[in-house]
Each structure stands twice: as C-alpha cells, then as structure tokens.
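Quick one: this structure, given as structure tokens, is what I'll be asking you about.
Below, a portion of the complex is reproduced, with chain positions unchanged.
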Amino acid sequence: MKSHTEYLTLNLPARMAFLNITDKCEEAVRKSGVREGLMLCNAMHITASLFINDNETGLHEDYKKWLEGLAPFDASPQRYQHNRTGEDNADAHMKRQIMGREVVVAITRGKLDFGPWEQIFYGEFDGRRSKRVLIKVIGE
Amino acid sequence: MKSHTEYLTLNLPARMAFLNITDKCEEAVRKSGVREGLMLCNAMHITASLFINDNETGLHEDYKKWLEGLAPFDASPQRYQHNRTGEDNADAHMKRQIMGREVVVAITRGKLDFGPWEQIFYGEFDGRRSKRVLIKVIGE
C-alpha cells in the first residue's frame, strides 16, 4: 500500500468565500503514484468546509445567501452562547456542518474518478486567519 | 491491496426521488473479494446525493417536504443567480449539500458492516437526466 500526505495553507480574507482546489488535489494524486485507491481531502479547521459541487459563480453567491439564511452571522452573545466566549463565529460552525468537513474521492487508473461537473472547493465561513487543508492519498 | 470499481446508471424521472441501492453495493462488495476494507459510494452528479437512512416511505415523504422548505424549487432567475445561466435547478445543488454526496462504509468479514436499519439511498433532486453512481471498494 502506498500513501501520500500533503497540507495546503489557504488564506481567504472574506468572511465567506469558496476556492477551487481541484488542481491541487489532482497534483497530490499524481505525486502519490497511486493508481487505484482513495483520496481524503478535509479542512483542518472547524469553521471551514471541503465540498464537491459546480464551478459556477452564480451558484456560489446563491450558497452564501442560503447559508446566511440558515445560520445568520451574529457577533452578539444573545443569539449564540458560543459568542459569550469572546468568539463571534458561532454561525461559521453551523455553516460548516451544512457544507461538510471532508470529501472522499475514488482514484481509478491514476486519476480522481469524477463525473463531468465535479470540482473540489474549500469553503471559508470565518475568514481572517490562515487555515490548513489536508490531502491524504492511499492505495496502490 | 484489492480494489474494485463499478458504475451504476440511474434514471429517476421525478424531480425529487429516492432509490434504495443497498443490494447493488452488497453485490459490488461480493464481487470485489474484499474481506476487510472500505466501500465508497458517491453520486457522480452535483444535484444528487448518496445517503444512509431508513427504508420507510413516510420518512422519505417527510424528507422531500423538509428539503423543499429549506431550499425551495424556483426556476425564476430572481431568487437564485444560478438560474440566470439557463438552468432551473439551483435548489437541487442545495438539497444535495444537506443530504450529502457520498457514503463510506466499513467492510468486515466480507460484508458491509451495518447497524440494524442502515440502508443506502440514491437521492435525485433534479430529475430528467440519466445519472451515474460510483462504487469503489478497497481492502484485502
């Protein structure tokens, strides 16, 4: 069994933003030499997501508006108890649960085994801090 | 390490529908010959989900109503920017995020290591097109 580990450092200043990291994942799979196996890609921070969806900026704006409706930003300590700890990002912990922490993708004949529109995105829900993403490849 | 790859083609005409594919996954595990390992099963399309829950039609109707409340279908370009691109399915991209893209299931002694009620479902949120599901088995 082969394995390969990589860490990306990302810094998205906006409170909510999405970044396409599909090429970074493809590169990690190439470097791993794995032909058949699995790739795990996850946020190492708990106010960020990894998800697979469409590379369409209109949809990304729709996601932001929709997530803001489901879990509104509110820095005050009234709505969210978490924000009594000096934090202001309780909403980001919720948005991340909706969008997910990780993606697991099959590797077939040396490539990410994707449907026609699948792209991997990092989702930032808090901003202001540099964050890390883990890519782990295992297989043969 | 052994690996096995299978693709299912599904065609659910209704805009929102669920299909139990547990037996297809069990068959893929049998064919793989893997006794200890992992099975990944994912939608290859971005308006569809794979999820594990109860095989109970009342609950499935509840899911449909609930998802429609959280992310209502609206073909007009006013509510969703994505629908200014000629698409009408922005809501389906949201429903899919709630229900998830993929499931990862343990294989123990040659079988999917399931609790008493776990069943694997394909969730269609867009309809009208034939779509593919990937099953990847790795292990030994």
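Letters A and B mark the chains in the order given here, with residues in each chain numbered from 1 onward.
What we mean here is this: a residue touches a chain if its C-beta (ideal position, glycine included) is under 8 Å from a C-beta of that chain, and two chains touch if they have at least 3 such contacts.
What you are looking at is a predicted structure, and each value in this text was computed from that prediction instead of being measured.
For this complex of identical protein chains, the structure file gives a whole-complex count of 3 copies, while the figure shows 2.
We adopt the following convention: only the chains that are shown with their structure count from here on.
Across the complex, chain B meets chain A through its residues 1, 3, 5, 38, 40, 42-46, 70-71, 80-85, 90, 93-94, 96-98, 100-102, 104, 132, 134, 136, 138. Across the interface of their complex, chain B is touched by residues 1, 36-38, 51-54, 56, 58-59, 61-63, 66, 70, 98-100, 103-106, 108, 113-118, 138-140 of chain A.
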